[in-house]
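Working notes for the structure below.
The complex is shown incomplete by one protein chain, all other protein chains being positioned as in the whole.
Chain nomenclature is as follows: A and B, assigned in order of appearance, with residue numbering initiated at 1 for each chain independently.
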Amino acid sequence: MATDSGDRATFETVDWSAVDDPNHLPTGRSLAFLTAVGLLTVAFGYDYLLADGPLAAGWSPTALDWLSLVGVAAFACYVVAPLAQNRQLTRRYWRQLRRDKLAVASLGWLVFFALFALVGPVILGDPETAPMGMGASEGRYGIPIYQPPVGFGVSEHAATVCSGPVSDGKCWGTVLHPLGTTNTGEDVLAFVAQGARIELKLAFVSGMILVPVATVVGTVAAQFGGRVDSLLMRYVDLQQVIPAFFVYLVAQFLYGGSLLLMVVVFGLLNWGGVARLVRSEALKKREAGYVKAAQAAGGSRLAVVRRHLMPNVANAVVTAITLQIPMLLIIETTLSYLGLGPMQGQSWGYLIETNIHDKNFPTLVWWSVAAPVGFLVATVVSLNLLGDALRDVLDPRTDGKTSGKTDGGDR
Amino acid sequence: MTDSLLSVRNFRARFDGETGGDIWAVDGVSFDVERGETVCLVGESGSGKTVTCEALTRLVSADLDGEIRFGGRNLLGLSEAQLREVRGAEIAHVFQNPQGALDPVYSVGEQLREAVERNRDDLGESGDSGESGDSGESPDSPREVAIDLLDQVGIPEAATRYDDYPHEFSGGQKQRVVIALALAGDPDLLVADEPTTALDVTIQAQILDLLGELQDDRDVGVLFVTHDLGVAAQVADRIVVMYAGKVMERGGVSQIFDSPSHPYTRALFRCLPGWGSALDPIPGDPIDPADPPGGCRFHPRCSAAVPECGEGEQPDLYDADSQGESDHRVSCVFYGPDRNPAELDAERPTTPETARVPKEGDDD
Partner (left out) sequence: MTDSLLSVRDLKKHYPITEGPLRKEVGRVRAVDGVSFEVERGETVGLVGESGCGKSTVATTLMGLEEPTAGRVSFDGVAADRRDSVDRREFRRRVGMVFQDPTSSFDPRMTIGESVAEPLSIHGLDDRARRREIVADLLERVGLSAEDAERYPHQFSGGQKQRAALARALVLNPDLLVADEPVSALDVSVQAGILSLLDDLQREFDLGILLISHDMSVVREICDRVAVMYLGEIVETGPTEEVLADPQHPYTRALVSSVPAPDPSQRASEARLSGDVPSPSDPPSGCRFHTRCPEIIQPEGYDFDQANWRAVMDLRVALGDSEDGDFEGELVDGEVRAGGIRDRFGIPDELGDEGAEAVLSEALDSLASGDSESARDLLGREFETVCERDSPELRETESGHPAACHLHDERAE
């Protein structure tokens, strides 16, 4: 019990009458986020009310693009910035993640997918006029349909035009169309890239709706209990009996389909399940000593939600969201396949549908089906695997340095 | 010694450490349990007492080594199928947490009847007589046996309570039911792992009484695991004091309590709250099981430690009483050949007697 603490501040020396009540100013992060949203609002207002034509450099953003930008701002402020600020923590997460080879591969794929979706359509352009498409082909009829992917060959007579080398009576794939072309001569790679961007926007924006809404509703319901809880959960009950799919179909019929509509309908109607999960998790955590300790020290209920409950339900949120988003991707693809999709003609589902019903499938154009299906499966599986791994990574108890509990039955 | 009901010799249990190393949770433990006798394994968490008793019927997933002789065979050599015959029918367990030991979706009676029937099947007697329905039962139908067991463990109105579910019982009654479950196979050895730790003191006293009565009636051996020296003093015939997977001291209950000999045992007495002396905590933290110290496991925390304590292996279990053979054995270098245990007392003036002031005025 050493008391010679020199000049060091000790808890007895704090003069509490000189300490102000805690200010409730937003944190730097929230400030940055609010600023970003403010700027975006101004830009949006300008674009919507004043500017004619493209906003800048030939780019006229859609409503969904604006939403995506808000999502990007949130992602940067609440995911990227904390990770960049707390290097130690980031390193620990990375160290932890690195042990799981599958998770690293999944992360790798998702990063590639995101880059591909962002950059791919710009480089590759429109599938019909893709740089390696129309312009490059010098066929008899000009449209290089049924081109096989690189490394594969099809009968010379099947492909009306062969833009690759011909040998042994076969038309071989060419780097001009790395993944081949469709039955209407579109470049599959460019098509997949274009579809990927749709999927990315869908995943990102609906994720940015789902995560905060579900987390806030779940934790607040758990922490405040009573009427607040009843009200929120009854609403969730109500919401869950409304089939998002049906609402989407009706809305599409009324207002015309758009990706924005789909994101809004599915984003706003699908958080119920996640919120319920978060709530049950938060109910457990609410009984933990650290929550009581924070309250006993004078922390308000909202402060407890923010400081303790939200971080501690992150596991549940990550798990739920990495199941929910793949489901949305699959729904979107299915809708497009059925011809009900929001971005008809650009989506993976459309690509699959038009080619799978080609009379030459599967001898020819199997690649036009395999490519989007492959991308979809890889993305969905990666999200699931990464979600599983993140659940462990985010848990500080799995640090690898824990000593083995050998005498579990003892006190 | 050869006729002991249970005889554990140089028993070791190894777990895989999370970082790859081995963890010897139990590292060379020997003791016996005789019929009709209660042996207490006393120790703190991490001492390996729970692993030891769960390993008897291989309820732990560890690599086991050594010899556990019971009923004329080495239990460690038995196959899983042979072990199943031992479990319940010959060695039965009572666990710490009665809540967890009972399945909440079955009524207490069903669980008990199942245990009775399972045991009959094991003995080769066809157990189908009880299947004929609830009415018109023969005197020793499984249901009747189960009710009788509930009655024996002191559940009032056993026949009515038969159909109740575990949540309808209080904590103490649940532990009684768990004991009834353990008795269903009419075992020779009852292994009770902290059976009263989760209970209130007044209920604890009831359960300890019950265990004592049952032991007298059935002449079973009891291996009783506890961290509570008070409980040990009440129930034990002999005591084995464990620390970090090793036996520190063992002997008859009065030997241990009247003349505790190992510095660890003495230190334990000194930190018992509420019994007179000023509290004297054991310095330092429990050892890391993945990286135990050399020599005596207790030496880093021992106030009497000399350099020799940190060398080699855990000292042998020397005779605590230098004159002649006794059952009181201590694993401490001060009791070794050519050493004088009195040196220990010289190191530390506190005598064990100060740790044990009788509870004055309780009995008026």
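Here is the rule we go by: a contact is a pair of C-beta atoms (placed from the backbone, for glycine too) under 8 Å apart; a residue touches a chain by one contact, two chains touch by 3 or more.
Just so it is clear, the model here is predicted, and its values are computed rather than measured.
Engineer: Using the touch definition from the top, which of A:165, A:311, A:339 or A:362 touches the missing chain?
Structural biologist: The one listed residue touching the chain not shown is A:311.
Engineer: Looking at A:45, A:108 or A:396, which makes contact with the chain not pictured?
Structural biologist: Hidden-chain contact among the options goes to A:396.
Engineer: List the residues of chain B that touch the chain left out of this view.
Structural biologist: 44-45, 156-157, 159-160, 170-173, 200-206, 208-209, 227-234, 236, 253-254, 257, 267-275, 279-282, 285-286, 356, 358-364
Engineer: Under the stated touch rule, tell me which residues of chain A contact the chain that is not displayed.
Structural biologist: For chain A, the residues touching the absent chain are 1-3, 5, 8-12, 14, 16, 19-23, 287-290, 292-299, 303, 307-308, 311-312, 395-397, 399, 401-402, 411.
Throughout what follows, only the chains that are shown with their structure count from here on.
Engineer: Averaging only over C-alpha atoms, locate the centres of chain A and chain B and give their separation in whole Å.
Structural biologist: Taking the mean C-alpha position of each chain, the two centres sit 54 Å apart.
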